[in-house]
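I have a structure I would like to understand better, so I am pasting it below and will then ask my questions one at a time.
All protein chains of the complex are present and in place, except for one that has been dropped.
Right, chain A next:
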Amino acid sequence: MDSCNCIEPQWPPDDLLMKYQYISDFFIALAYFSIPLELIYFVKKSAVFPYRWVLVQFGAFIVLCGATHLINLWTFTMHTRTVAMVMTTAKVFTAVVSCATALMLVHIIPDLLSVKTRELFLKNKAAELDREMGLIRTQEETGRHVRMLTHEIRSTLDRHTILKTTLVELGRTLALEECALWMPTRTGLELQLSYTLRQQNPVGYTVPIHLPVINQVFSSSHAVKISPNCPVARIRPAGKYMPGEVVAVRVPLLHLSNFQINDWPELSTKRYALMVLMLPSDSARQWHVHELELVEVVADQVAVALSHAAILEESMRARDLLMEQNVALDLARREAETAIRARNDFLAVMNHEMRTPMHAIIALSSLLQETELTPEQRLMVETILKSSNLLSTLINDVLDLSRLEDGSLQLDLGTFNLFAVFREVLNLIKPIASVKKLHVSLNLAPDLPEYAIGDEKHLMQTILNVVGNAVKFSKEGSISITAIVAKSELLRDSRTPEFFPVPSDNHFYLRVQVKDSGVGISPQDIPKLFTKFAQTQSMATRNSGGSGLGLAICKRFVNLMEGHIWIESDGLGKGCTAIFMVKLGIPERLNEPKLPFMPKVPTNHGPTAFPGLKVLVMDENGVSRMVTKGLLVHLGCDVTMVSSSEECLHVVSHEHKVVFMDVCVPGMDGYEVAIRINEKFTKRHERPIIVALTGNTDKVTKENCMRVGMDGVILKPVSLDKMRSVLTDLLEHRVLLEAI
């Protein structure tokens, strides 16, 4: 027995305790072996398990523990030393592994715990996301509703439709019981119920605009919950116990001060309407945030749509107004045109009607002049002639005035005797002045040139008018007429600062001053003097019998002559002075005794003016050819007659000094002939003077004649005097612009 080397257990194996230990050890070993098996099985099943190494370690630990307990079973009975050795080894290994495992678990267990926290965190996150999703969904739905509402609202430009649609759509979307719109009245102090959803024709309820609840709503751009009992919300029939929640929002109206809407008065800058929305009563529904947002957005859209509608209304109104104005303007223009045409027709008719009797008077008076008269009779006839010439001139001038206004009148320049003009005026005025017992005196400056170049007719008319006025408005006293050459110092008159005449070698300024001692003019009437047809009170009472045109015409002529006219007076009863300055030309030959353009000496059949002057007359019309020939023969010319352009070109030679050709015959080109003649005679002194005879006074004819190189134009019918003066002028100057 000694040599078995066995170890005896401490306690007998039959002891009950030992028996229990034996059984427990067995089960422990079983359990310890089965745990790793389970672990392996389940880990294999799960896909994710990050701690394999741990598992292995743990498995080894368990297995060794099981082994230990298993081997322990053998130690209950007598066992050999080998068993004890194995047991010890197993225990040692187990100890090592378990310590390692314990150490490792220190690291692992916190990690495992944190997994749990992460799981909790993720769950929270998921819940949150869910909530947000819910929100987004509701928002998107709100947006969809708004888009649909906007589309409905903006699909019309009619204000009423917009508002009605808004209410209807809102009611539908939000399932409202009632929806109402209160608009501010014209005075702006009250809100008037304008539109409702359910009630068809809202009666004009009004509430004052300055209620605190309304102010509250207007001051915020959000939808505001208001009490169902406030006046704006109390539009439903009573009888509901639990009124639903009410929300009100402001709807900005357009900025009135930017538009001319005449009925709405100027008020505070921002005006609002009030939209009130009521949930169904007895429904316990609440206003949700997204619904409130929907309402706010809709309110804004409505405001925009309303402004568009208002702008459209405004522009339609403006367009209608413009159309009306256009029609009215068109009518006015046509009326004006008709008036102008009527005036022109009238002038044209009067032109002719007035000239005809004048012609008769002048013609017969000249005829009378030719007869045997006593000297007094002759004087009378001459006065009649002069007066009728003046009257004829006046008639021309009334018509000229209208042409003056158009700017188409030109001055009739010519050399004339300045002294003679003044003498004429004096002679004409003397009879009337002596009847009124007025003394008229004329002072001509010594350095005043005797001859001047200008429009004699109009100058005389101007002087006559001014002097005539002086005589007309003086009951007594004297009239003094002074004419001087204006010197440079005098030229710049302080009273006429805008007039800066510049004298030169070819021109001088004639200054005429007419002073009278008559009724004078008050200072405030002076500017009106030169206005057409305007007569001052004092002048009118004088029964002047004038049309008021005189001074206006004078002013225009003076202006045409590059001059200035003005009137000074010291006041009523102190007489007045009329002064005018005109620009006249200085003729080259001041010593010329002959006066080529002087008046009207009676025709004498005596000495011929142009003996032997060779003249060529081209005229298709036999009668008028013969008349022209008769005229020229009477003046002593040697006349050759041709009746066609070919003949004319054939016959014309350098011997002919003057060629008269009729250019108003259609079909015969007088201009062509003129050009050919010009070509034929290259040297100027060989070329005959070419004069056109025509019945047309228009500018076109004159221009054409000038263009083809003709030297002059005479208007038919030609009188003897005219022919004589034309020939004289032509032969002297080789140029004649025009003789009417």
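Here is the rule we go by: contacts are C-beta pairs under 8 Å (C-beta built on N, C-alpha and C of every residue); 3 or more make two chains touch, one makes a residue touch a chain; residues count from 1.
Convention: contacts and distances are computed from a predicted model.
With the options "ATP synthase subunit b", "Sodium/potassium-transporting ATPase subunit alpha", "Histidine-containing phosphotransfer protein" or "Integrator complex subunit 11" in hand, the undepicted chain maps to the protein name "Histidine-containing phosphotransfer protein" (source: UniProt).
Note on the undisplayed chain: of the listed residues A:V56, A:A348 or A:A363, the one touching it is A:A363. Within the full complex, the residue among A:E382, A:E562 or A:E620 touching the omitted chain is A:E620.
Residues 359-360, 362-364, 366-367, 370-371, 603, 605, 620-624, 626-628, 630-631, 633-634, 662, 664-667, 695, 716-720 of chain A touch the missing chain (whole complex, contact as defined above).
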